[in-house]
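The complex is shown incomplete by one protein chain, all other protein chains being positioned as in the whole.
Moving on, here comes chain A:
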Amino acid sequence: MGDARDPDEFFDLAEKIIQNINTVFEKDGSLDEFDIVPVESQSNRSPVIHVNHKLALESWCVPFLYSHSFKCFTQLLPNRKVSAGNHKNQHRNGSTSVRNGSIGSHEGHTFVNSRLTEGDRTERKLNLSRILILLNPDLTLAWNYRREAFIQCCMQFQHELHLVSLVASRKPKSSEVFMYRKWLVKHILNEDLKGDNIEQIFTREMQAAGKAAEAYFSNYHAWDYRRWLLETFLGGSFCPDEFKLTILNSEKNCSDNWVERHISDHSGFHYRQKLLSQMSLLECNVNGVFQLFTKELENNLSLVMRFPGHEALWYHRRFLLQFLVPKLQMELTENLNNHHQPMETNWECEVWQCCEDKIQYLKKKEEDLVKSILTVNASLVDDASVNFITKDSSNLSILYSQKHAKWLFMMFEWIIDNN
């Protein structure tokens, strides 16, 4: 393959590499990682590396392999115009030499496809689409083919999930990966609804989403998938109630852990917010919700104080307040409307007083927070002995707290002195 020749010079090579990859998939059912390693082609060695359940391709073969697979794949699809140029002509007179189950190669691209029986075609399309999505997870065409094949029961649910995880191990941030995963899970939930299975599916999917989130900072798609899972399983009738509770608890623990370590990952916080609103649904009165959210506010406060200059924390705080305060206010107005006459019982009075107190308490807290941030950071900014990184974050902190004060005024008309 050394010299430049006809455009098909890499044809045999690409077929060989495809064959090698297929062999690896056949041999090893528990591959857990795929990647492309940057290597120049120097020695006469297979670019498919398979070590310890990890699969890798040497980078030099990727452009050739991809364009070859794409060409062959699109030619196999019915009614496609893409690169179907001389397909029809060769369709009739193409000769095959299928030997030992592998596909020989003499004439060019098209012949490989032309004399295959329908079953072989399906298998080849699946193999090609697997390579395509491994190399380029954004190719919806290949994903859609797999969807079609899945509906026609050409492959197993477990195998597909496994492949998706493999793709995600290289590109954790690809949206297609999670769309396909979502599609698969939806499909399987419609079909089999056994208790054990449900728990198994849930934990495995959560793990997969967690892994992807871990692999890429602020991985919106992974967290969104996780949110979808949470809402589907909590909202679905197929899920027993006690399992829903365990879901919530385990997810809360998981999220606590995550938030501690990733203070500026807004996607993670967004998931937490969804989780909190789900949990608040389980609380029977405002008091419970108040307790849940004040605890969260306190956690948030300590994070804000410990890690200055992270906007995600402030946005999370906004969400908490925006969720909690209107709830309290609503309670307040309801009580007022119900009792045009002066309060009679002590207890009702207490409730009313309580809500009012709570709002005042929250307001006071916010005031304290903004003030303390401003004073602490103002002194830091003026201090000449502090390095510029700290100064930067202090400046940011001041900015965010001022913004926060402004937002509080816009939202609740709480006036906080921010000078």
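Side notes on the structure shown:
In this text, a contact is a pair of C-beta atoms (placed from the backbone, for glycine too) under 8 Å apart; a residue touches a chain by one contact, two chains touch by 3 or more; residues count from 1.
The rule we apply is simple: contacts and distances are computed from a predicted model.
For the chain that does not appear here, its UniProt entry gives the protein name "F-box/LRR-repeat protein 2", which is one of "Anaphase-promoting complex subunit 11", "Catabolite repression protein creC", "F-box/LRR-repeat protein 2" or "V-type proton ATPase subunit".
Only one residue in the set A:K16, A:K252 or A:R318 touches the chain that does not appear here, and it is A:K16.
Within the set A:L31, A:C61, A:L276 or A:C355, the residue that contacts the chain not displayed is A:C61. Within the set A:T23, A:S46 or A:Q158, the residue that contacts the chain not displayed is A:S46. Mapped onto chain A, the interface with the missing chain covers residues 1-5, 7, 9-10, 12-13, 16, 41, 43-47, 60-61, 63-64, 66-68, 70-71, 74, 81-83, 91-92, 100, 115, 117-119.
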